[in-house]
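A protein chain is absent from this complex, but the other protein chains hold their places.
Chain nomenclature is as follows: A and B, assigned in order of appearance, with residue numbering initiated at 1 for each chain independently.
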Amino acid sequence: MALQSLDIKRRSATTTPVPGARATLEVVKLIDVSKCIGCKACQVACMEWNDLRDAIGENRGVYDNPADLSDQSWTVMRFAEVEPAPGRLEWLIRKDGCMHCADPGCLKSCPAPGAIVQYSNGIVDFHQEACVGCGYCVIGCPFNIPRLSPKDGKAYKCTLCSDRVAVGLEPACAKICPTGAILFGSKEDMLHHAAGRVVDLKERGYGQAGVYNPPGVDGTHVMYVLHHADRPELYQGLPKDPGISPLVALWKEIAKTLMNIGLGAAVVGGIVHYLTQGPNEVTEEEEETS
Amino acid sequence: MTNHWVDIKNADLILIMGGNAAEAHPCGFKWVTEAKAHRGAKLIVVDPRFTRSASVADVYAPLRAGTDIAFLGGVINYLLANDRINHEYVKNYTDFTFMVKDDFGFDDGLFTGYDAEKRSYAKTSWGYQIGPDGYVVTDPTLANPRCVYRMLKAHYARYTPEMVATICGTPKEDFLKICGMIAEAAAPDKAMTVMYALGWTQHSQGSQMIRTAAMVQLLLGNIGVAGGGMNALRGHSNIQGLTDLGLLSNLLPGYMTLPGDGEQDYQAYLGTRALKPLRPGQLSYWQNYGKFFVSTMKAWFGDAATAENNWCYHWLPKLDKGYDILQVFENMHQGTVNGYICQGFNPLASAPCKVKVAGALARLKYLVVIDPLATETSEFWQNHGEYNDVDPTAIQTEVFRLPSTCFAEEDGSLVNSGRWLQWHWKAADPPAEAKSDQAIMAGIFLTIRELYRKNGGAFPEPILNLTWKHRQPEEPSPEELAREFSGTALKDQTDPKDPAKVLLKAGQQLNGFAELKDDGSTACGCWIFSGCWSEKGNLMARRDNADPYGIGQTLNWAFAWPANRRILYNRASCTPDGKPFDPKRPLIAWNGAAGAWTGSDIPDYSAVSPPANGMGPFIMNPEGVARFFALDKMAEGPFPEHYEPFESPLAANPLHPNNGKARANPAARVFKGDWASFGSAEEFPQVCTTYRLTEHFHFWTKHAILDAILQPEQFVELGEDLARKKGIRAGDSVRVRSKRGFIVAVAVVTKRIRTLEIAGRKVHTVGVPIHWGFMGMAKNGYITNTLTPFVGDANTQTPEFKSFLVAIEKV
Partner (left out) sequence: MHINRRQFFKVCAATVSGSSLATLGFSPANALAEVREFKLTRATETRNTCPYCSVGCGLLIYSLGDNSKNAPAEIIHIEGDPDHPVNRGTLCPKGAGLLDFVHSPNRLNYPEYRAPGSKEWQRITWNEAFSRIAALMKEDRDAHFIAQNDKGQTVNRWISTGFLAASASSNETGYLTQKIARSLGMLAFDNQARV
């Protein structure tokens, strides 16, 4: 067994306890949308650091490129031109990516032992070696973040640069951000900083400014400062009250039943093959229900 | 920049206009967000488009492209009419009290001395009244209608909020709100900074736009103070350095100028540049011009430069006119240019009116392209389908493409916008056979020199005698070159008070330009850089980022020209008696006990001249003060006046509806054949402006996969009204046409470009990013400069890329 560079809090599809004697610092990445200029430096830093290169796509009449998250783009900027009050244009630009939920729907729904882990510092990480490519994390995620790779069928998403954090560095996106819209630090410091930002925004006329740290997933380790915290949907559909999909609970029930029946390896192999090779995309309808 | 990037954090108010710092300079823009976070600063953005800068602004106002002088003239009018100015500052540190010549005048858009035939002015009347003592006549009471203050006030009284709204399309209430915010910065303890870039320079009246903003800053007392200044955000990593080094048609290093044909006499040449003070007690630092000039000639020509031959004065080429890029492409187009060398510059994509540029290149006998990347210019002769539809067999130009190193593969220094000379180190060898630029230049030059040595030829002396003291002649090292432009003692330098005391031995590095001599005993390739490599070593490589005063003055980080000074004109941060206007952000102050000016910066002043001596803070001007009245320094007049862009939706200048000569800049140069290439509003009704996106840098990053991913395909932006009118939806393919050609791109339909009400009619704006071309990793596209007009600013000849006319239609 490899040495652990970060302490593990939880593992997917695992009931055995994890080592828990050590107490480590809980970290948070704070994304201050009110300071974000949508430059996409974080997208580049993410790809560069993680040795990813998304496809050179096309322009679809908007600034968003790549158009969506993928196995090569673990973060994308989502642009919205909104008029919260008539005649007052705002260009809201939100960095989208894994929220590193305290109660991670992906981990809970993952059937592959150890494919998803939650470190004690709050990072939720995918281990592609253990991933079976079922895509259930996609459904389990309240924020629609993980993506299956068309190349290897496995699920990918932001690691919060666990490799950098493990050696005492900040994530690549937080380091690179030219305007300081992405900060990284202890949860305590980030909440304190966010509170200060909310005061500043209220003074500048954003009466509903606030911090996005949704209780439905027990809070997140990626938080937003929003000018319009009362209307997160303005930010390209940031869910107002995210929670883990009821499907995850259902899965647990079925799992028990099926486990009791027992299935042959051949059947499993066939299904795994189908799942890894076949399309497994989330439809709009499903997104709405999740 | 008069100030520097980190200093922006000291601002109370930031005006971003004529630029889009968040998009084009994101890491510098960080200091705007710091000012907002730590000083509660407010950000104002004025731009034809709601940009990324606007997205984080406190106040945004739109204006029509090319009307910035009208807007800023309106601000000047507001400040003067409401008396919201820093009186102590303007009275003591500007020409407010100076009397203007009686024969100077302004009539319906034209200043005195205009010659319509030549499109230029005889500027004899554009001057101050000079008294019998040789000094300017002043009126300290400011009552005389001929004093600059009164003339300024009269000139801008026409720029009412209504006139601003008519010309710019800026709603009156938005304009007045911004005026009110700007007026707050007139308080001595408040500072506004102005951040601008090519959004001002790339107009036929760009220099005057910048001047108008500088005048606003002078009225507020914001030049020379922490958190203030006029901050040009240069577009390229070392365009500041190359300009400092004088790589322009008419310049020598350090903003010295080449002689004109008429300047046959060396002493006369010096006399018009080493100016005597125009007011008593002034430093007029250019009086040292001769020292700078002689030291440069000694650096270039060594022992061949002697007092007897006026330091090789006649070896320098003399100008009959300027040969800026537009003039040279005009000449090339006319067939009088045979050879062209492009060193890291891609004019086919960067210069206006691609069809003219491409046609001009095809008339060359030879073209040499030196670049790390395969540029469009290097393949102008190659057929790239619709994007470059040419017949190679018809193009007889010999083309050379020479691979050079990039930043990561060389040592050397670059000058950033804040005038910091920063050294960088090589990390890896270049690919395959690529060579450094120094090696390539040396290879070409030494081969030519050898040909002249062997075979003789036209005027070989400067070529044969050019200093070349390099240990590896075929590869001059960056260290050797940096030491040469920093300056060396050629003979022992002794203390003027004690000739027996040797301060510097022959061969040692100089400490700075104060040590330069006009007797040939010092050599210095660029006087303003002097001291960057002294006997203390390479000061450009310094890496101490300590900020002892907490206002961002990291004096031991790299080296700032001149003399490691971080904020120019910093004497003006103090009252006339030497106390900081704002005690909380002091730059320097008179220290009576020390008998010197001391503080967080190097004084931009005579360091030991006490306040009582009355020396002005603008030591490069012979009058010692800043000028509202520009004398004869500008092509189109001493006070900026709004003129329409050459292609404008308006038939007349609303300020001068009956004077056709004052519609567009009367002093801008237009080549004969180009008048016909301007389009009319009837045929091309939309205002067009071109610009950068944050995801790309000019025409380079389309070669980098990571950036090609971010913005893969060419697009244009238009507002919702225009889109509706033309039946265009987001994602549609559209054709944008100007009189000079067309491009096809994807439409981005946006609320961020508003329809403006101009002189009673609706005017739409089309925005065209510049970054695409037919080489690179991103999807191929049209060269944006296919659309742009071949006309430039009257002073700098910077092309009018920011305001012209197009028509747009769905394909």
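General observations
The rule is short, and it goes like this: a residue touches a chain if its C-beta (ideal position, glycine included) is under 8 Å from a C-beta of that chain, and two chains touch if they have at least 3 such contacts.
All figures in this text were calculated on a predicted structure; none of them were measured in a lab.
When the full complex is taken into account, the listed residue touching the unshown chain is B:W5, out of B:W5, B:Y159 or B:W200. Only one of A:G61, A:G122 or A:G135 touches the chain withheld from this view, namely A:G135.
Contact with the chain that does not appear here is found for just one residue of B:Q438, B:S521 or B:S573, B:Q438. The chain not shown here is touched by just one of B:E484, B:D604 or B:D674, and that residue is B:E484. Along subunit A, the points of touch with the absent chain fall at residues 1-6, 8, 11, 13-14, 16, 39-41, 43-45, 48-49, 109-115, 117, 125, 127, 129-130, 132, 134-136, 139, 159, 162-167, 169, 172, 175-178, 180, 246-247, 250-251, 254-255, 258-259, 262-263, 265, 267-268, 271-272, 274-275, 280, 283, 285-286, 289.
Rule of thumb we're sticking to: only the chains that are shown with their structure count from here on.
One inter-chain figure worth recording: subunit A and subunit B are separated by 45 Å, centre to centre, where each centre is the mean of the chain's CA atoms.
Per the touch definition, subunit B reaches subunit A in the complex via residues 22-23, 26-27, 29-30, 33-34, 36-37, 40, 50, 52-56, 58, 60, 694-695, 705-715, 729-732, 746-752, 777-779. The touching residues of subunit A, when paired with subunit B in their complex, are 34-41, 43-44, 47-48, 53-63, 65-66, 81, 83, 89-91, 93, 178-181, 200, 203-204.
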